[in-house]
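Here the structure is laid out as structure tokens; the discussion comes afterwards.
Every protein chain except one is present and positioned as in the full complex.
Chain IDs A, B and C follow the sequence of writing; residue 1 opens each chain.
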Amino acid sequence: MSEMAAHTPHSHPPGFAHQFETIEQQREAGTLGMWVFLVTEILFFGGMFTSYIIYRALHLQSFIEGSHDLFVKFGATNTAVLICSSLTMAMAIRSAQTGKSKRTIIGYLLVTMLLGATFLFLKLRFEWYADWKEGLIPGVSWIPSAAHTPGVKMFMCFYFFMTGLHALHMVVGLGILTVLVIMTARNRFSSQYYQPLEISGLYWHFVDIVWIFLFPLLYLIGGRYPGS
Amino acid sequence: MSEHGEQQGHIGHVVPVGVYLAVFIALMFGTALTTGVAYIDLGRWNTVVALAIAVVKMLLVVLFFMHVKYSTGLTRIIIIAGFFWLGIMITLSCADELTRRWEIVPKGWSMIAPHIYHLR
Amino acid sequence: MMGILQSGVGVLGDVAAMIPLQPPAASSIAAGIDKLYFVLTGITLFFAVLIFSIIFYFMVKYRRRSDDEVPAETHTSMFLELTWTIIPSLICVVLFVWASELYVRNSRPPASSNEIFVIGKQWMWHLQHPEGPREINELHIPVGVPVKLTMTSQDVIHDFYIPAFRVKKDVLPGRYTQLWFQPTEVGTYHLFCAQYCGTNHSEMIGWIYVMPPSDYAAWLAGGEQTESLAQQGERLFSQFGCGSCHAAEGSGKGPSLAGIYGKPEKLQDGQSRIVDENLIRDAIMNPNSVQLPNYQPIMPTYQGQIDPDQMSQLIAYVKSLGSEERNGK
Partner (left out) sequence: MSTATVDLREAPIESSVNYLNARYGIKSWLLTLDHKRIGLLYLGTITFMFFVGGTAAVLMRLHLIEPQGALFEPETYNKMFSTHGIIMVFFFLVPSIPATLGNFLIPLMIGARDVAFPKLNLMSWYIFVTGCCFAMYGVISGGVDTGWTFYPPYSSAYSQTHVIAFALGIFIAGFSSILTGLNFVVTIHKMRCPGMTWFRLPLFIWSMYATSLIFVLGTPVIAITLALLAAERLLHVGIFDPAVGGDPLLFQHLFWFYSHPAVYIMILPGMGVISELITAFSRKKIFGYTFVAFSSLAIAVISFIVWGHHMFVTGQSIYAGLVFSVLSFVVAIPSAIKVFNWMATLYRGSISYEAPMLYALGFIGLFTIGGLTGLFLASLATDVHLNGTYFVVAHFHYIMVGGAVMAYLGGIHFWWPKITGRLYPDYWARIAAAIVFIGFNLTFFPQFMLGYLGMPRRYAMYPSEFQVLNVMSSAGASILGIGYLIPLVYLIWSMRYGPVASANPWKAKGLEWTTASPPPTENFAEIPVVNEDAYNYPVAEPRHYPDAPGVARV
């Protein structure tokens, strides 16, 4: 049919999809799509943040108590780890953008993954595992203690749901990064086409932002000073 | 259509490495600051300060790492919409949850219909 | 033939006669709500008739007469757009103000109400009169006396609904909600559960008996004599050892409970709350949510030890402490 011929461009730029008229259009569509997706993520986490805020207001004392069961040092370390990973992610994209060698890009990506894995390791090994042993995980291992009012249990629920959901996003992110590494290795990107890198970067930074809020909300409420 | 493939130069804005590093340092500083401040007794302000720092950190990530500073208005509108909607959800849920116990009727109301608004 | 037709019409008439159009209106607020309801019906009818007839008129007047007919041009008119934005808006404003004023007025019980505790559980209503008698799925009340219900649920969410009184309120676990009405007509009325609560939701129904005062007095006297709710509460108060901290004159480790009911109180976190059923319940079940300044957080929780039944007795008792003080005892 003639319409097929009329549409097919003479030469396909790499990664150019048939439904678009120009590569610029495709680029904009991809970025826009990712941003819209991130908005859905904001509201996805938002449902939890809303509940958290309300219960925090209703059970302030217990939430502070619960918060004091968490380890600030790991929370803070992990925040730093994630920020580092955001930097290396940004650098990976920048390398692709400026046409650096694929080894550089892969290098940055691998460091990013390593940092992401570190985050998960710290969280799992030193926080959740300890909580599990101490019986602080509602529904899984919960050892009621006299000091723990129902509000504390509620706080712990939120702590595990929110950090769990965040960790799940990290795992997905690691999967995406793996794919990116493979794609880079296969020379799929150039300084003209690196969009998958760019929009995956948006996702990674978003996950970082979630943590930037989780850290103070969960670990630092009501302060950590003596007598708080 | 083929000429698009041959475009030269960079696509999108290339952020100087220095900017990335500055943002990075600011973020690290923010993390240290927010942790440190938690150990000082500011009363109710602890929460406010912690959240303010978090917002600043978020803005840094969004504007620089996520390139929103160099992006189109549409992207910005979309992001703002996301947070605006989150705001709606939080505000109106709180409008119920936190006013449920207001048994004290606001002055204005008791003026409209004084015969109703007595406290038992 | 005519006969069939006639009997057909007759049957229709009979059927029509079997269709009730309005529920009985037997409370002081029913008339007000019905009035609003009829005005709303009028507005709906007006717009429905208007729109249907305009559509019908246009359908006939402007029907396509030939396939190559070309209609005349009409221009968008700002005047029209504004008209049909503003008129509905004005109608809405009137409706909102009217309905809200009525609602707020209807949701405040008068000062002197007969107070009854209601406990909903799957799938029955449990009602306690202050004088002591208990009823299940039935409520006997005197005509003309305002009744205030303080309601809670033992399990899931229910809803106390009396169509004839036009009142309804959800009954929640872990919390007290309030409902009041003033019956104006003697009679027997439906009580429904109007919030889906599981398998036998549709059997969680009962009757409200509105009686002349004399009959009511007879009914009260006729039942087996029980202690009043407050007296039962008093016994629980000593049984649970509350008095060891809450001594009457306030000398104990806890605050005196005399006269606290119905007054605002400052909590440690700066909030001010009226001492009502919910606060008393919270103080007993979840004491650290009602932390008072100047007191140690030593009050134990009674979660799991006090059932809703006993809770209403305790509350009645604490309330009676208030009234005794007010009565100058």
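Rule of thumb we're sticking to: a residue touches a chain if its C-beta (ideal position, glycine included) is under 8 Å from a C-beta of that chain, and two chains touch if they have at least 3 such contacts.
Just so it is clear, the model here is predicted, and its values are computed rather than measured.
K.L.:
Give me the visible chains that the unshown chain touches, in label order.
P.N.:
A, B, C
K.L.:
Which chain A residues touch the hidden chain?
P.N.:
1-4, 6-7, 17-21, 25, 28-29, 32-33, 36-37, 39-41, 43-48, 50-51, 54-55, 58-59, 62, 138-140, 149-151, 153-154, 157-158, 161
K.L.:
Of the residues in chain C, which ones touch the absent chain?
P.N.:
Residues in contact with the chain left out: 15, 18-23, 32-33, 36-37, 40, 43-44, 47-48, 51-52, 54-55, 58-59, 62-74, 76, 80-81, 84-85, 88-89, 92-93, 95-96, 98-100, 102-104, 106-107, 122, 155-157, 159, 161, 163-164, 166-170, 172-175, 177, 190, 192-203, 205, 286, 289, 303.
K.L.:
In the complete complex, which positions of chain B touch the hidden chain?
P.N.:
74, 81-82, 85, 88-89, 92-93, 95-97, 99-100, 102
Here is the rule we go by: only the chains that are shown with their structure count from here on.
K.L.:
Averaged over CA atoms, how far is the centre of chain A from the centre of chain C? Could you give it in whole Å?
P.N.:
That pair's centroid distance is 46 Å.
K.L.:
How far is the middle of chain A from the middle of chain B, if each middle is the mean of its Cα atoms, in Å?
P.N.:
Chain centroid spacing, chain A to chain B, equals 17 Å.
K.L.:
Which positions in chain A touch two or more other chains at once?
P.N.:
In chain A, the residues touching two or more other chains are 58.
K.L.:
If you look at chain C, which of its residues touch at least two other chains?
P.N.:
Within chain C, no residue contacts more than one other chain.
K.L.:
Per the contact definition, I'd like the list of chain A residues that touch chain B in the complex.
P.N.:
Touch residues, chain A against chain B: 9-13, 16, 21-24, 27, 31-32, 35-36, 38-39, 42-43, 46-47, 49-50, 53-54, 57-58, 72, 76, 79-80, 83-84, 86-87, 89-91, 94, 97-98, 191-192, 194, 198, 201-202, 205-206, 208-209, 212-213, 215-217, 219-225, 227-228.
K.L.:
Touching chain C in the complex: which residues of chain A?
P.N.:
The touching residues are 58-62, 149-151.
K.L.:
Going by the contact rule set out above, which residues of chain B touch chain A in the complex?
P.N.:
Interface residues on chain B, with respect to chain A: 1-2, 4-5, 7, 10-12, 14-15, 17, 20-21, 23-24, 27-28, 31-32, 34-35, 38-42, 46-47, 50-51, 53-54, 57-58, 61-62, 64-66, 71, 74-75, 78-79, 81-83, 85-86, 89-90, 93-94, 97-98.
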